[in-house]
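Notes for the one structure printed next.
Here the complex is missing one protein chain, while the rest keep their positions.
The letters A and B name the chains in turn, as written, and every chain counts its residues from 1.
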Amino acid sequence: MSSNSKRLAEGGRIDRGRPLEFSFDGSKLTGFQGDTLASALLANGVSLVGRSFKYHRPRGIFSAGAEEPNALVTLGTGGRREPNLPATMLELADGMGAESQNRWPSLAFDVQSLNSLFAPFLSAGFYYKTFMGPTRRAWMFYEHFIRKAAGLGKAAIEPDPDRYEVRHAFADVAIVGGGPAGLSAARAAANAGARVALIEQDFEFGGQILSERPGSEAAAWLQAVEAELEGFGDVSLMARTTAVGLYDGNVLGLVERRDDAQAVGQARQAFTILRAGAIVFAGGAIERPLVFSNNDRPGVMLASAVRTYVNRFAVLPGRKAVVATTNDGAWRTAFDLAAAGAQVTLADLRATLAPALQAEASRLGIAVHAGTHIADLRGGRAVMAARLAGAGGETEVDCDLVCVSGGWSPTVHLTSQLGVKPVYREDIDGFVPGPFAAGQFGAGSVVGGFTTAEAIETGHRAGIGAASYCGKTKPVPAALELQSAKLPAAAFRNIPAARGKAFVDIQMDVTAGDIALAHREGYESVEHLKRYTTLGMGTDQGKTSNFPALSAMAALRGATIPETGTTTFRPPYTPVAIGALAGRAIGRHFKPIRRTPMHDWHIANGADMLEVGLWMRPYFYRGAGRDVNEAYVAEMRFVREAAGLMDISTLGKIDVQGPDAATLLDRVYANGFAKLPVGRARYGVMLRDDGIVFDDGTTTRLGEQRFFMTTSTAKAADVTSRLEFLLDTAWRDLRVAVSSVTDEWAAMSVAGPRSRQVLAAAFPALDLSNEALPHMGVIEGEFDGRALRIIRLSYSGERAYEVYVGASAGEAAWGRLVEVGEPFGLRPYGVEALGALRVEKGHVAGPEIDGRTTLDDLGLGRMVGKRSGFVGDVLRRRPALGEPNRQRLVGLKCLEAGKRLSGGAILFKQGQTRQGHGRGRITSVTYSPTLGAYVGLALLAGDVAMGEEVVAVHRMKNEAVRAHVVSPVFLDPEGERLHG
Amino acid sequence: MRRYSALSLLANGLAGHRHWQRAWRAPEPKRSYDVVIVGGGGHGLATAFYLAENHGIRNVAVIEKGYVGGGNVGRNTTVIRSNYLLDGNTQFYEFSMKLWEGLTHALNFNVMFSQRGQIVTAHSADQLDFFGYRANVMRLNGIDAEILSRDDVRRLVPYLDYSDTARFPIHGAIMQRRAGTARHDAVAWGYARAADGHGVDIIQNCEVTGFLREGERIVGIETAKGPIAAGKVGLAVAGHTSVLGHKAGLELPIESHVLQAFVTEPLKPMVDHVVAYGADHFYVSQSDKGGLVFGGNLDGYNSYAQRGNLGVVREVAEAAIALMPCISRVRLLRHWGGVMDMTPDASPIICPTPIDGLYLNGGWCYGGFKATPASGWCFAHTIATGKPHPLNAAYSLDRFRTGRTLDEAGVGPFAWLQ
Partner (left out) sequence: MLRIDCPCCGPRDHDEFRYGGDASVTRPAHDDSDFEAWYRYVFVRKNPAGAHREHWQHVLGCRQWLIVERDTRNHAIASVALARKPPTKQPPTNKSPARKPSR
């Protein structure tokens, strides 16, 4: 093949002044600016471009659009490798390197084409009937080979190096499709004053007009409308952009390809979320193929696609063409082929043909056969001859190109995605969108207006309607008419049943025989048909096969097409790179971390950081030990023996104000808050409505009507929302406002026997004596010009203070405490030590408050006493929640020297068989430097008594350790360390 | 019912496939059955099969509004596992796993049950400890489970993000090798064909419009094809349980929510396991056809529309790339939604109901597919004997009243909403 051997000497919309080098399976080829990869391949005489999914039959370029079933290629290497791209949708670029797929070792000699020999046994659903023996796991053996044979292209396993972005956009009128209908709608809507987004998947606007002969009146029309649209400031002309999904609220998902952008470091694709006031669907129609024997041979193409290649790309795909049609539309292909110098035979299934068409055909020397269809094709890797069958018998015609047209299917995909069932229209023998929702309009072929004139007319009306729906009603000049495009309306027919290997879904290798088999076996609903035969499951989503399959099934069932029904189309309309959907929300932008005001200090001072619910928290400080196990024990010692400093800024903090604030708290906490004196804090537990423990924290009464609540880090957002919910929906009479102030305050805990001395040194102006600030007391002051709040609360069991300071002064306050604390032995500690300290003290936390435990389970029931009227009170009395054998919180002390307890171990009674769920489990463990042993908290069935011995079994660590069941409070049960 | 085998395929292939029988008949409904199952999905068909197979009750009809397998059995991501924590759930799902292991042969229909193993990644020491707890429960209940180190995970699934910049670094994983996937449609069709082979009538395109009563007792159903009397009526219409339950007069603790599923273009083999992301809502496997099949979280509001919202599509895409950066360039082919019955504790309901003659199977939340065989087995037992099987004793309707709930995730009633 010589370079551009099939390129016409003149014409087309390509720029012959800008040649582009590209390669296909390593062969260096040349195309032009304005080509698609498909047109450039055709121009270079490349007819074999792929192998089919199942039988590995040779395949050629079939279409000129998104419906392409065959010409799927892989672009790029390494992490940029991208398979399954339709060559028809790839704008040719200099240096483009495309590879064919699903063949080995080469496209021309594909070993798996032997599959064709076994085709009689590879019928639809054959795998359901076999591969079952000889053993129960036999499928695992067969599956390995089936998986290897299936699939199309090969994806990269390296990370994608390119960027994507997500944009948010708004428009009054969004128009899907930039053909004559869409352009006309855009012009009308823009003139009416609407902000318009015109969305076109091609890199040029014009749709079917682009396939008209160069220099035609249509081309002039296109130029005029485009120029007018460019004059509006409020019209976004979005080429290379596909509307892939229609979502609720008139939201469109758009994918814009910027294939040349990656070279300059820009996003290669942009996903736009377009919120539209009104939408005009003007996405045109897709031509249907004809089903006959060997209709998949390279050289068989949709008639309209051939016309596109001839007129738009100046490519003559074949010199001897057979055009087979059921309608008038394909005659234009025959005319244009003949005008371009091809020898053309036309077979029209209809017996009676329009005289005007026949006259033109005769003028161009086209041999016309009425009442004739193609029975079979000869040829392997390229079509060689067509056997025509008609009333007068069969004739064979030599050919290197077969153009087929079985009518047109409007693109009903987007509206169908939203659940609007397409409706069948007899007059066009096709489906159109069901009733449009308010604010949605259709134009052109989508609503069955197949001629250019109809497209312009319906587009104009839809544009006015859509603009008016958005309140934009400026007067609109009359539609720009395009007289020459008024062709006779197309007529449609059902086609005769095919014999032999006649493909309905060319990509998935589904034949007419497969459909008959599905019918025979009772898989006759369209969804069964689809699922049993895999029809429409390919990358083209059955864009060309859907209707032919439906009509075939309807014929087999003896039913009408509406009775047979149609499938639901799913988004996206064309496949979308997952990267485009994520945009920039990848890497560190995926669920961004949260940092406390003291974050930088921790990093600078050797903290090993741990992410907890997106917050970065110090896990341990490397100064305290080489690893976490060494460090946490050392850090516990600082706290127990001197003083420790902990960043607790991640706690949820809620400001609660109003005359009824105390009432609110009294209702949402299980324990009472109404009588909490001003200046005092209290530990509180909240339940869910179903009586299960929800969260715990402390609330401090700062004034009669003002409280400061803290929640666990994990539940901060949920608690705030819950309070707002109760106030907005249930307790509207309560005069309370709640506001999250989590980010406003830095918070740190100073804990340990010397904590008061440290604080006194840090804040000398404050009276921190036990009298002025007793356990559970609060004082307020100022630090660095920011509010300061010190609440005497302890989680560790030591005398401890929570210091809250305005976030911007957090790091300074922390620095001050570290500085003045040093002589007292104050050291920072991390969450591992924090967790260990609370285990020693028997405080419950997340592992125990696991969403299944009650107050009584956690030993907190006594806090509530006989109170009632709080959230969750009634349903916590459900019978099973009070059963004596329920698992409740206990302490465990390891009984075996040299062994340790492990979290997640299952507890068994002595002598109990070690299987099943046991009597409970260990929820939290720590080494206790105070006790010199491993201790743990556990949820253990009520029938295991205090003092009993249990065995903690951790299968995964091969551990079985004896432990004593003890009180969960291992340290200072009287709380002497807290007071004084 | 003629048996399927390699030989039968060969013989039929040579005969041009002209002699295959219907997979199941298309009978007109009789006026009366011993048992009518409403819902021709996986659970309903399995129930009919086991009524006949285990209990000899063959005068059974399955009534389906659309086509069999058109509901969630044909819309899910086909993951099968038995890694449940709570007493009751653990045993039920493991029983189901055992049935899966013999299902192709029990049905003489290749359901392509592929035990390729499920790996759930852990992203902190705490999470890995928690997986240790889960694995302990599984092993102590006779279920296979392994804890994998980061290096183990890397060897098995090299395409995940092990870079220094991984947003949630992988610490390790829990793996169940017996877990895997099956071909969802084949499960529905296999049960339909096998039930039909036992004489069960499968009635498609027949909407149930109401219930026939004698006093308080339900004695049949009203349908688009006329009334059908039944000794017992079983509902297996998860997703739409409230709609039919309401017609029967049941008050139910169920909300319908949409869970989306996604599939990419067919690719050559790449993902050989079921991989679930421990740091967010994302899980993926690769179908035998080559598409990566994946899913995420619920859409988050009551819905009967079998389609999902764009926000969740994007969240799932983000999570997918965070776990598996190479998926960025893979192209999404289709996404769709299934309607789930969500119960307050995210565990199912299989039980007799307060209404005499009416039995309920529903509330499958997002776990229905893997439960299909056990659900059918236990529901058949419950209908046949009037009492729950020990394996579904915990799945009563009154557990919300008594407090004996099975809340695996500990999120509380309808908390996925909040």
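Operating definition for what follows: contacts are C-beta pairs under 8 Å (C-beta built on N, C-alpha and C of every residue); 3 or more make two chains touch, one makes a residue touch a chain.
Keep in mind that what you see is a predicted model, and the values were worked out from it rather than measured.
K.L.:
List the neighbours, among the chains on screen, of the chain that has been left out.
P.N.:
When the entire complex is considered, the left-out chain reaches A, B.
K.L.:
Hey, which of B:8, B:59 or B:302 is the one touching the hidden chain?
P.N.:
In the complete complex, the chain left out is touched by residue B:302.
K.L.:
Please identify which residue in A:146, A:437 or A:634 touches the non-displayed chain.
P.N.:
Of all options in A:146, A:437 or A:634, contact with the hidden chain holds for A:437.
K.L.:
Just to verify: which one of B:86, B:252 or B:274 makes contact with the chain not shown?
P.N.:
Checking each option in B:86, B:252 or B:274, the one touching the absent chain turns out to be B:252.
K.L.:
If the hidden chain were put back, which of A:588, A:626 or A:732 would touch it?
P.N.:
Checking each option in A:588, A:626 or A:732, the one touching the absent chain turns out to be A:732.
K.L.:
From the list A:694, A:870, A:927 or A:970, which touches the chain that is not on show?
P.N.:
A:870
K.L.:
What is the set of subunit A residues that contact the non-displayed chain in the whole complex?
P.N.:
Missing-chain contacts on subunit A: residues 247-251, 273, 275, 277-278, 418-421, 435, 437-440, 469-471, 667, 689-690, 717, 721, 724-725, 728-732, 868-871, 873-875, 877.
K.L.:
Kindly note down the residues of subunit B that lie in touch with the hidden chain.
P.N.:
240, 242-243, 246, 251-256, 300-305, 309-311, 344, 400-401, 413-414, 417-418
Going forward, only the chains that are shown with their structure count from here on.
K.L.:
Taking the mean of the CA coordinates per chain, how far is subunit A from subunit B in Å?
P.N.:
Distance between chain centres: 22 Å.
K.L.:
Sort out for me which residues of subunit B touch subunit A in the complex.
P.N.:
Subunit B residues touching subunit A: 4-6, 8-10, 12-14, 16-18, 20-26, 66-67, 69-70, 74, 86-87, 90, 101-102, 104-105, 108-110, 112-116, 124, 129-130, 132-137, 139-142, 145, 147, 158-159, 161, 163, 165, 167-168, 183, 185-186, 189-190, 204-205, 264-270, 280, 286, 288-290, 305-307, 309-310, 313-314, 317-322, 325-336, 344, 399, 401-404, 407, 409-413, 415, 418.
K.L.:
In their complex, what parts of subunit A are in touch with subunit B?
P.N.:
Against subunit B, subunit A makes touches at 53, 79-84, 120-121, 123, 126-133, 136-137, 139-140, 143, 146-148, 150-160, 162, 164, 166, 245, 247-248, 251, 253, 273, 417-419, 513, 517, 520-523, 525, 527-528, 531-532, 534, 537-539, 541, 568, 570-572, 575-579, 581-583, 585-588, 590-591, 610-611, 688-692, 694, 718, 721-722, 850-852, 875, 878-881, 902-906, 914-918, 921, 953-957.
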